[in-house]
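A single protein chain has been omitted from the complex, and every remaining protein chain is retained in its original position.
Chain nomenclature is as follows: A and B, assigned in order of appearance, with residue numbering initiated at 1 for each chain independently.
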Amino acid sequence: MTNLVEIRDLKVAFDSVPVLHGIDLDVRPGEALGLVGESGCGKSVTWLAALGLLPSKASVSGRVTLGDTDLTGAPRTQLEQVRGGRIAMIFQDPSSALNPVLKVGRQLCEALKLHRGLTGKPAKQEALRLMDMVGIPDARGRFALYPHEFSGGQCQRLMIAMALAGEPDLLIADEPTTALDATIQAQILDLLVRLRAEMNMATVFISHDLGAVAQVCERVCVMYAGRIVEQGAVGQLFDRPRHPYTRGLFDALPRLDGPRVALTPIQGTVPDPRKLPAGCAFAPRCTHARDFCHGERPDLLAQRDGRHLACAYPLPEAPAAREDVHAPREGVHP
Amino acid sequence: MITFVLIRLVRAVVTVLAVMTFAFVVLRMSGDPAQVLLGPDLPQEAVDAFRKEWGLDAPLWQQYLSYFRAILSGDFGLSMRDRSPAIELVLDRVPATLQLTLPALLLKLGIGIPAGIYAALHRDSAVDRGVIFLAILGFTIPSFVMGLVLVLIFAVTLHWLPSGGIGTWQHALLPAITMSIGGIGILARFSRSAMIEVMGQPYIRTASAKGVRWQDVVRGHALPNAAVPIVTIVGFMVGSVISGAVVVETIFSWPGIGRLLIVSVANRDLAVVQCILLIIAAVMVVSNLVVDLLYGWLDPRLRAQPAH
Partner (left out) sequence: MTPVLDARDLVRIYQGRQGLFARPTPIRAVDGVSLAVHPGETLGIVGESGSGKSTLGRMLLGVDPAQEGEVRFNGCPLPAPKTPEWRALRARMQMVYQDPLAALDRRLTISVQIREPLDVHAFGTPAERDARVHDLMRSVGLRPDQADRYPHELSGGQRQRVVIARALATNPDLLVCDEPVSGLDVSIQAQVVNLLRDLQGGRRLAMVFISHDLKVVRNLCDRVAVMYLGRIVEDGPAERLFANPQHPYTQALISSVPEPGRPLETRVILQGEPPNPAKRPPGCAFHPRCAIATDICRAKAPPLRATAPGQTAACHHVTGAPASQAA
């Protein structure tokens, strides 16, 4: 199957400090891909760079292609067609992501006009349908309200409705539930999963919440310090993480069941992008690191079990008894 | 909404009253009009007669009460110099002042805001740095220095424009420019920072991410948000259309309210000074009121929310 989006050797630097060190990433049509990592690892920057949404002080290199279109270096008008039209994006803090001085209906209709040429009454009809679809109660009555008159969860629903307005092939959801309350998070995750199935649209789900990623995604990339360190099917990766960093993320999480014991944190902190370690960026915090790791940086290489891994001394592959981890787990695939 | 306007109106009236009271007291404490107007060598009887005639012999609170009674019946007093009604003297000068301040205001808005917005959108470019530099220059150089420099260049050296007086539009050009330069600088800096702040907001990124053309992001999404802080400064500038002319009118011998104020203060012409201050305060208060109402119009978050 041809890829919907191909990212090749994408690099980003802010004020000549590199923050993204050459990302290779494919998104297949209709798939749900998760990007996981801690703040500053470059998971959001990757997609902001791909869509040309970074501030002008950022220097971007590499290649991003969407079908036959090369997005890097594309003229602004062409990018504007892609944004919202073929690739839509929603963000972390929904309450501040909507324009506070414009009525929500107008913000929705703007997207409909841009990408589907709808104006006037048909635009309003369609906007109301979208509001209905994302679960805004009394859409007609609330069409002419301002964003501050909606709760955070409803603002995120409105953002999603706006993203769907252009009937995109790909929805990038950048930490879409982080700012929301637990019960509302669950609603939004549920909505995203449902809409992806209904609209047959690929989703990139950017999150630091491993649990949420596990529920929404089929494939996961784990990023650390501007690089992908492990990539694979969600069941495989979550059942048996092989990069020590991925493993560390799981161990650091408290659980809702089992004994209440001390957690296993990853020691130290994320490196300053201006002072990256010479070898593997994770080596200073890694309990498995050896001399090699401090001097040489491992490349992201395909493994026998199908995943990609950037580690010289990874955790062992699944033992024979657990070969079935290759198969996706129940409930993950829709 | 109505209560809000009423509260603001009451506050406005109180402010004007406070200004009038303050002016009344300070003017009477700061020098004797009789001494100033009649000269120091007059016999005591003449001074007493003058005081009696103008009611200056009564206790301060009595003077104050009768002043207010008069104002409420529309009597703003007579000028001590030529005994003509003070309010007429003042109102006669208003058109001349507006001939300077209104063009100056248009210059401030027309140059300051676009320059600031352009600079914000081209942050750290040569143009941006140039705008910042000129803006700082503009509002740090006092208007009397600026006025004299302009006179030196355009009137004395080049002989393009008259150096003072009133008459043709050429006469108004130099004073209006002088008056506008500081405001242009302030507005440029302010608009720039307001716009930079807004352009960094998440909803601007949202607009770009949904494919809105860059020009429309700026026009349709950023400007309406940046308008709120800019309106504050503009409101202040509108409020000072009368009072802002004092220095410039003096430099260019422009027969407006500002010059009348200087002369009247020097002469302790009480009724005239009070009239001018009253008008200045009223204009300032009204423009503040308008700004407050504009906020609600510009930013829906400040409006009343119906319960839903």
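As a working rule, a residue touches a chain if its C-beta (ideal position, glycine included) is under 8 Å from a C-beta of that chain, and two chains touch if they have at least 3 such contacts.
Quick caveat: nothing in here was measured; it's all calculated off a predicted structure.
Summary of contacts with the chain left out: across B:V26, B:L102 or B:L302, the touching residue is B:L302.
Annotation: of A:K57, A:R255 or A:R290, A:R255 touches the absent chain (contact as defined above).
Of the options A:T2, A:S16, A:T77 or A:T183, the residue whose C-beta touches the omitted chain is A:T183. Residues touching the missing chain, restricted to chain A, are 38-39, 151-154, 181-187, 189-190, 193, 208-212, 214-216, 238, 248-257, 260, 262-267, 269-270, 285, 329-332 (touch as defined at the top).
FYI, only the chains that are shown with their structure count from here on.
In whole angstrom, the spacing between the mean C-alpha positions of chain A and chain B is 53.
Of all residues in chain A, those touching chain B in their complex are 51, 53, 57, 76-77, 80-85, 88-89, 91, 93, 96-102, 110-111, 114-115, 142, 145-146, 148-149, 159, 162-163, 165-166. Across the complex, chain B meets chain A through its residues 124, 201-203, 205-214, 220-221, 224-225, 298-301, 305, 308.
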